[in-house]
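Selected chains from the complex are presented in situ; the others are not included.
Each chain carries a letter (A and B) given by its place in the written order, and its residues are counted from 1.
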């Protein structure tokens, strides 16, 4: 296992803007507060969503799209540097009007309402290519 | 995006009481420690549950009820002031004995067992009516 102690420089709450993109808004928050590494949890609702699923045999993502209003019942993720840019690695659990849950890696989603708690770390986190999983991981 | 830095005054863990209401217990914790704003995550199990789904066209909630034992696989939320009272905005992911997941905005649920981590903030959060979504949001 690869672990490190981190120091929280600042802690934030944010309300995401209706109509904007969920993941881009979280990356904008990190940008606004100049955080190169952060951890967040969030909740809210979206107007649509594109989840990505990773095929562990093919080592590639494929998208699953939802074109309907969904609750964001859970959102957990972190901000790191990926090829120089801030990247919010974001996993969510969504639900429809019957309570049925859908979940996975969030690529994009149009915000209806969103509430985020973010802890910004002093130490940067940088992703690099990992040969075993063919994913970009902290190394 | 609307964001603010927050200062954590105190951090708590709590065990929720069997037979009490999940959301009310979290609001009682906030009351007990005199927190006007807080963020929490939790896990546990409930004996029943009422989720609410927000219809983004009609701008109103409708309930979906579950009358069976369910795991609380995820619970994320925050405490703020809503019309003077402490309100725990609570989203959950529940699951039944086959592992099927249900999720959404939690109105009420009878606790079987529950474990909560809460961070209380120095700055209050107050909800007010938002015209676009017809929800009570932090403004």
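In the analysis below, a contact is a pair of C-beta atoms (placed from the backbone, for glycine too) under 8 Å apart; a residue touches a chain by one contact, two chains touch by 3 or more.
Predicted model only: the values in this text are computed from it and were never measured.
Sequence-identical chains in the complete complex of this entry number 3, based on the file rather than the 2 shown.
Here, only the chains that are shown with their structure count from here on.
Chain A and chain B, compared by their mean Cα positions, are separated by 21 Å. Contacts from chain B toward chain A in the complex involve residues 1-8, 37, 39, 41, 51, 53-57, 62, 64, 66, 74, 76-78, 89, 91-93, 101-105, 119, 121, 125, 130, 132-133, 135, 137-138. By the touch criterion stated above, chain A contacts chain B in their complex at residues 10-18, 20, 25, 28-29, 32-33, 41-43, 45, 47, 69, 71-75, 93-101, 103, 112-113, 115-117.
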